[in-house]
Structure formats: structure tokens, C-alpha cells
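For this depiction, one protein chain was excluded, whereas all remaining protein chains were kept in their positions.
Now for subunit A:
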Amino acid sequence: MSTFQNGMAPIRTMGDDSDVEEEALVNDYKEQVQYEDLDELEPAGLSMAQQTDDIQSRLAQAAQPLDFSAPLEAKFQSYDQYCSLFHFILNSEGPVDLEPPSYYWAWDVIDEFIYQFNSFSSYRARIARQANNEEEIQMLRENPNTWGCYSVLNVLYSLIQRSQISEQLGAMKRNEDPMAVAGDYGSKSLYRMLGYFSIIGLLRVHCLLGDFSLALKTLDDIELNKKAMFARVMAAHFTTYYYVGFSYMMMRRYSDAIRMFSHILIYVSRTKNFQKSAQYDSITKKNEQMYALIAICVAFSPTRLDDTVHTALREKYGDQLLKLQKGGPESLPIFEELFRTACPKFISPVPPNFDDPESNIDPVEHHLSIFMDEVKINMWNPTIKSYLRLYTTMDLNKLAGFLDVKDEELRAWLLVNKQRSKQVRWADNGLLEGELVNVSDLDYAMQGVSYRPVECTFTQADHVSQDLIHVSEAKVGRKLVDWYLRNLSRTYA
């Protein structure tokens, strides 16, 4: 944990770009990928024998992706298969005596399970909206509980409870032996892994339903560091950071979101060379999405990014980023566009209303419109900042004149910008915890003075009022550690 806190901790000054943490992770991953290759060289005899076993093939089946264009029947069938498999695993007498086919099997199963739930819900809503496929509408009407939200949540929570994974992770946090609290089920790797990845599955489901704080709360037991079990499975690692970062963004904790996205993007760029290509392809899309999200977060909360991330961001979203950072009404369509491309495929937890197709609004639009409220409130912040940077004291009337707005409007912009310069930022403990800190290098205070002008004592309004803005900018001292380390490593080489 210590390297994590020191490498990434937000307690430190702004623009921290130390990469100790990512480097350690990269090394870990490299080692593990090499091991994996060794595994594959082992004689195939054993695995052949296993495959003849029916249950083993069912386990393997559960981790197989269902074709995107599979007919509705196949989707129903797949749901039944999952139900019976999980029923077998959870409700047999005592723990079932099975070894998972591989260390990433449990992740694949939970991932595929949630993916199918997600795409089924989206599909069902689309059928209801389009209202032209009577046969499928009928089928969906008759089976409202297939891929139901309660069943999916039930599976995930049951796996977590059976495996005592929360207790095990708690013990690990206290440096105690997790096996002491694992129980009959949790001491088996099948249950432990399923339980563990179900926690990440829950993070995802809560996020898909728009419950961002509950999503982050779910991860209370997991410590996001290099020893986290999910770090061994690239896709799990990646997914976790995407959803955590996204949830932070939706809770206006932009610097925490940036920290999450940066961490994983650096990690991916460093491991690219020894990734297996299939696994790497599957994360390329999410990779792009996270750059789009970083662009949004940076627009809300300007900060210095890691060099690697910054370069890639400028390559991918350079034009958009410029417009976002400029703010104003012209930036709004860009915010919308990036949000749409990068958000999760939100779903509604209940079956759509088949009788009133129009009423089934895409949940993405719903969440987007709420998000855009906050974007609109903040869109003048860049303008305000760019002007205030030029002065130490400024007359409000004069600034209003420059900007061509009424005094009252400008006062609101100034208040908004000042209020948003404070953000809750993670320090330690659970992901939801944090401290309210100032994230801006610009501070100001207003003074509405009123005085009696000496030279015009005859005017009716004998008091002239004037608003002054006192501005101070934080000076950023030179950062020497990074420079020193870079040069030092050069002398070694």
C-alpha cells in the first residue's frame, strides 16, 4: 500500500506525475504473462481428460461470449444456463469440488454474465421503442423476469456472501490470514474468485443503473493497489478503473477521476508490448473512451497530466479538448458528443412499457441530460479564469463590460467558479471518503464597497457602490525530484 499512497496520493501537490506505482505494476504483469506462456507449454493430457467431464464443459461454456446477433431464444436459453450453473454452485449440498479451468475463468464468467444482462436490457428497450416486432414483444412480455435485475443482483450478492470474500479481504487488509475467515466455501479458489469478481460485477451493475455512489461503496473492501487480485486479469483491472473513474466523474470528483483514468492508461501503454493481441484488442475501445472522459474531466478541473497521457490525449482528442477548455455555448455539443461515446450503456432495471413505445426513453439520454445541467452551469468558468489571471484587483463593472454581461450575471459566474474550485478528493480508506480541497491555483474574494464620492455631493444617489475582485494566484514552486531522478537514471544507463 505504501507505494500506492506515495506514488498516487492526492495529498501531494498538484500535477504529481510520479510513476513508481505504474512501473511496479508493469513489472508484476510482465512476470505473470511470462508464467502464463509456460503454463501453455505443459502437456495437454490433463486438460483433455477434464474436457470430457460435463460440468467442466459447462464451466467453460459460461465464460464464452454469446454472439451479439444471437436470436432472442438463445438469449433466454443462455439466461437459463447461467441460472442452473449458479444454482448448482451456490445451492449444492456443501461446496462443489471443482477447480476453475483457469485463473481468469471467474472473471470471464462474471463479465459475460453482466455483459449479457446489459445487452439484453438494451435490446428489450429497443424492441419496445421500435414497436414493430410483434413476435418478440409477445415473448418479452410473457417473460418479464428473464434477465431480471433482481436475479442478477441476487447472483452477485450470493456469490459474495457464500465466498465470505468481504471477510477475507478485511482480514488481508489487517495482515491476517484470510483462510481463517474463509469458511468451507471461501477457502476454495472457485468460490473465492467468483466472489471477488462479483464485487467488481456489482460496481458495474450499480453504475449501469445510475447509482454512482453505491458503485464506489461496493469497492470498500478492495484496495486498489498492485496486490489487488484483479490486477492479474488485465480486463478486470481495466474495467474496474473505467467504472470507478466514471463514477467519480458523475459525482463531480474530477481530480479523483483523472487519477483513476491516468493510472490505467499509463499501465496499458506500458504493457502494450507484451500483451496478447486478442486481449489487447478488446480494451482498445475502452481505452479511447477513457481518453474522452479525461478530456471532459480536465475541462472541468484543469490540471497537469502525465506526459504520456497528455500526448496521447492531444493526438486523439486535441481539437475537442481545445474547445472544451475554452468553454461557452460552443463547448456544449462537444461535451455531449464525448459523453455519448464514452459512457457505459446505461440500462433501466425494469421491463419497458410495451403499450406506450414513445415513453421508453433511452437511459443514456436521461443521464446525459442531468450531466449537461452541470456542464452548462460551469461553462463560463474558463472565461472567468482567463480574465482574472490578468489582474490582482479588478472592478466588477469593468469586467462585466469586457464580457458584455450584466453585473448580476457576472456575480453568479464568479460565485460558481469559486464554489467549484473546491472538490472532495480521496486521501485514504474507502473510495467514497475524501477531503474537501482547493483544486484551483486561482483564488479571489469580492468586496462590494460603497462610498460617498467627494466631487459630486449633489447627486441624488449619494452612495456609489462598486464591487472589487481581489485576485491571488498560487505560485507553483519548481519541481525538482522528477528532474533529478530522470538525470540520475541517465547516468546509470
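In this text, a residue touches a chain if its C-beta (ideal position, glycine included) is under 8 Å from a C-beta of that chain, and two chains touch if they have at least 3 such contacts; residues count from 1.
One rule holds for everything that comes next: contacts and distances are computed from a predicted model.
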item: Among "Eukaryotic translation initiation factor 3 subunit K", "Ubiquinone biosynthesis O-methyltransferase, mitochondrial", "Exosome complex component RRP45" or "phosphoinositide 5-phosphatase", UniProt-listed name of the chain not shown; value: "Eukaryotic translation initiation factor 3 subunit K"
item: Listed residues A:I55, A:C83, A:A180 or A:A445, member touching the removed chain; value: A:A445
item: Sole contact to the chain not displayed, among A:E167, A:E223, A:E336 or A:D362; value: A:D362
item: Omitted-chain contact residue, chosen from A:E23, A:E167 or A:E336; value: A:E23
item: Of A:L159, A:L209, A:I258 or A:A295, the residue in touch with the unshown chain; value: A:L209
item: Missing-partner contacts on subunit A, residue numbers; value: 2-3, 6-7, 11-14, 18, 20, 23, 149-150, 153, 157, 209-214, 250-252, 348-350, 359-363, 365-367, 369-371, 373-374, 376-377, 408, 411-416, 418-420, 424, 432-436, 441, 443-450, 463, 465, 470-481, 485, 488-489, 492
